[in-house]
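Every protein chain except one is present and positioned as in the full complex.
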Amino acid sequence: MTSQNPAADHLLPVDPQSGSPLDPRRQPGYYPGFSTLDQRAFWDAATRQTVMDRVEQVPAIRFFDGGEAATMQAICNRILPQDDRDPERRIPVLNYLDNRLYSGMSDGYRYEDMPADGDAFRLGIQAIDEISVHLHAKRFTELEMAQQEEVLETIHDAHPPAGGNIWKRMPVDRFWLLLVQDIAAAYYAHPWSWDEIGFGGPAYPRGYVRLENGKAEPWEKDEQRYEWEPPPGARSGGYRPVGGGRPHHAPPGQSGTH
Amino acid sequence: MREPIFGRFDPPRSSDHLLGPVQRLKTPMRHYRESEEVDVCIVGVGSAGGVLLQRLSRAGLRVVGIESGPFWDVERDWVSDEAGSHKLYWNDLRITAGANPITLGENNSGHGVGGGSVHWAAFAPRFHPSDFHIYELDGVGVDWPFRYDVIRPYYEMLEREMPVAGPARFPWGYPHSYPYGPHPSAGVGDVLIKGCTKLGIPVVAGGPVAILSGSYGDRQHCIYRGFCIQGCKVGAKQSTLYSHVPDAVACGAEIRDRSMAARVNLRPDGLVSGVTYFDAAGNERHQRCKLVVISGYAIETPRLLLNSASPGHEKGLANSSDTVGRYLMVQAGNVILGRFPQLIRLYKGPPAHALTEEFYETDPRRDFARGFAVQTVGPLPIAFAKQMMVAKGAWGWGLRKVMMDYNHWATLGLLGELLPWADNRVTIAEERDGHGLPVAKVTYGLKENDKKLIEFGKRKVMEIMSAAGAEEVVQEARYAHLIGGARMGDDPDTSVVDRFGCSHDIPNLFCCDGSILPTQGSANPGLTIQSLAARTANYIIAQSDRLSQGLRGLPEEPPIRHDLSPPGTYQRGIPRIPWPARQS
Partner (left out) sequence: MASRAAQRRRLLRQALHEETLITQHIREGRFQRSLAVVAALASLMSGGEVAYEHYRGSYGQQIMYTPIILSAGLTATGVAAAFNRLIARRLLPLISLLVLVDGVVGFIFHVRGIARKPGGWRVPVNNMIMGPPVFAPLLFGLSGYLGLIASFLRRENDPAALEPIADRVPDIGLRQGRGLRAALPRLTREGLIFEHHVREGRFQRNIAAVAGISAFFSGCEAAYSHYQNGFQYRWLQSSPLLIAPLLTLTGIGSIWSRRLATTLLPVISALALSDGAMGTFFHARGVLRKPGGLRLPLYNLIYGPPLFAPMLLSASGFLGLLAALLRRPAHT
């Protein structure tokens, strides 16, 4: 939705040396030319079907209504900004998120103090608009990029200045983790994101031959790093612990690792 | 090469039920009529249920397994994709609560034939001898009703049936060798080995994992693709779906998949008469049987017992002691992430392939009881992004940026023993699932010893990561595994089942899965769960005359039955090296 900002230059990451914005790319990241989809003939048929459906059959928005969808799109654009991607190569995370909520795909549990996932998102959108109005007297979609990040940062820090009634029904830190993990799960399920981070993608029947020392498979690419920094004014580039002060909270939906 | 020779890989042509690229179900499955009273009905065909089903049917008993999820055809149903593997996990609603609530679903609960063993990382270490009497040794937790020597022959048997690949000498606990050779190390394993070596900490590489490092009949050698917890399409990583269920079906067991058990029914004389369940079409059905074994794991087993409350058993079946659902445990599973200047590519190789148990036992110099293990883990991009969201508080541009460094990060897992507490428990919530059955509510909180252990363990793993050369080390708190909820013991007032898994209250009702473990050690529980299942099966077979008459089995240790292993398992692999036990 960068179209809302005709002069989108200030949304672009910059070269730290010159400070000038880096042009959007077909494929950001340090593995130019790497394409997992190019390898799909080596995948088994079931996997190929699943991944190609994800790329080609993008689900329509069915859970969020028009207004919610617009706000949610703006939120997605800040939680996982894609301004550095060519517009036709942006990953439709909102559609995947909407599809999960529409089809009731659950993670298998709900915190006692949280509403159902769908309700949590609806309440969250409402609260985010309330914070936007409180801070800048505008709806979230109407804010500048830095202001939007400011609003989201208050939730990240678990100190929302408004929406108190909503946060009584839903702990703010749990909502933050639900929000970020769902958007991240949608983004990093897409093969274009695998190309960006240099992940090999599906690997059956053909597995790996070079296991050690970070070596690239014959069909993978070596890393070609370049320096970049978040757009000037962006607040999400640094790293701060999530607020809420729960020392042992496992985030919702944390994938099993061992 | 843009394509394999002869073009892209097509869907399998054969109409057989495929379990990997070569293995298939060879025999059609037997079907019992509902009116027929079978010998044993097993609820849940997972880690324990699969082994039970195989043992009992091989011994000639008529067995039906009721499984809530599908009987996977792995070539067609499973995918080599993180998001696409969601269906392998228990995704029905559960409520999680308490001071430090547990995340469920994909973190620890399986769905479908094979259950949790379908998506475990397959670390298969044994418990240490000390784990069986921690109350006696350290004054914490509770002692098991038996000691290590009882379970050791079952460990040795299951290590061959799975089989477990590992080092020629596993030095901790009761030293032993493994029937399959170790796996090659990958990026993360190298990090653990380097870090430990630098600090002088002994470490083992290439196992112990229940992943094939060599062919095993129709199952293939691992291809090191890293999708272990997405279900192994290769057939290399053990799940009971691969190792035991095919033999069970060949021996005449029936599996009713997509069937959700609703309650266990009682006869007027107080014995169990059968199981009521909802079939794939949602119809309510009853299966009569002489004996019921519940193998639903730490949450569903207590839930079924509690949901089966009936006159005379108002608090739930087998719950006269009010212990059902209590003493639920998880293990500390903090993930420690380190960024390295060089590339690691942590997605290659099985997530589980190196570990150290040097800190497993209680150390009087530390201010807490019991200990922890350090293991390799290998999160794929989605899991890694979620970890970064917590470990670094990343979002927005920061998340994009750190994710671009995915291949520079290595991840190690803490696996720490948390103690059993009565108020960490499974109860019944007000919400109901799609069948109208009340869902489980899981309450969990950490106590003092647990917190100290996590803090110490976390720092130790971070130290190892730094020693390996990481330039930045962060960590994320989380839990791994589920244990307890229907614990075994000799005292009917403080435990649900006896030392063989038979409920204290009802002689023909058994529980057998992770829920009966009184404590959990710092070892991944899979091997112990399957070993206990083989033992309970032996017991049911040895006492079948009495049990079928509704009498309580005699408290005699059943004989070891090598003849009930799946055929061929006893000749495979490397002869065991008889390492002398360490004096402790």
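Here the chain labels run A and B in written order, and each chain numbers its own residues starting at 1.
One rule holds for everything that comes next: a residue touches a chain if its C-beta (ideal position, glycine included) is under 8 Å from a C-beta of that chain, and two chains touch if they have at least 3 such contacts.
This structure is a prediction, so every number in the text was calculated from the model and none was measured.
Remark: the omitted chain is touched by one listed residue; of B:212, B:304, B:390 or B:453 this is B:212.
Listed residues A:140, A:167, A:204 or A:228: the one in touch with the omitted chain is A:204. Among B:85, B:117, B:130 or B:185, the one in contact with the hidden chain is B:185. Only one residue from B:61, B:162 or B:203 touches the chain missing from this view: B:203.
Touching the missing chain, out of B:137, B:560 or B:574, is residue B:574.
Even with one chain removed from view, chain A keeps its contact list with that chain: residues 42, 204-207, 209-210, 215-216, 218. Although one chain is not shown, part of chain B still touches it, namely residues 1, 4-6, 9, 21-22, 163, 165, 167-168, 179-182, 184-185, 189-191, 193-194, 196-197, 202-203, 205-206, 212-216, 220-221, 223-224, 233-234, 571-574.
Assume only the chains that are shown with their structure count from here on.
If each chain is reduced to the centroid of its CA atoms, chain A and chain B end up 32 Å from each other. Chain A contributes residues 13, 28-30, 38, 40-48, 50-51, 54, 78-81, 84, 105-113, 149, 152, 156, 177, 180-181, 184-185, 187-189, 193-194, 196-200, 202-208, 210-216, 219, 223, 228, 230-231, 234-242, 246-258 to its touches with chain B in the complex. Across the interface of their complex, chain A is touched by residues 1-4, 7-12, 21, 75-84, 86, 89-97, 100-109, 119-121, 123, 184-187, 190, 222-227, 229, 233-234, 333, 335, 342-345, 347-349, 351-352, 375, 377-387, 389-390, 392-404, 406-407, 411, 413, 415, 441-442, 446, 451, 454, 476-480, 524 of chain B.
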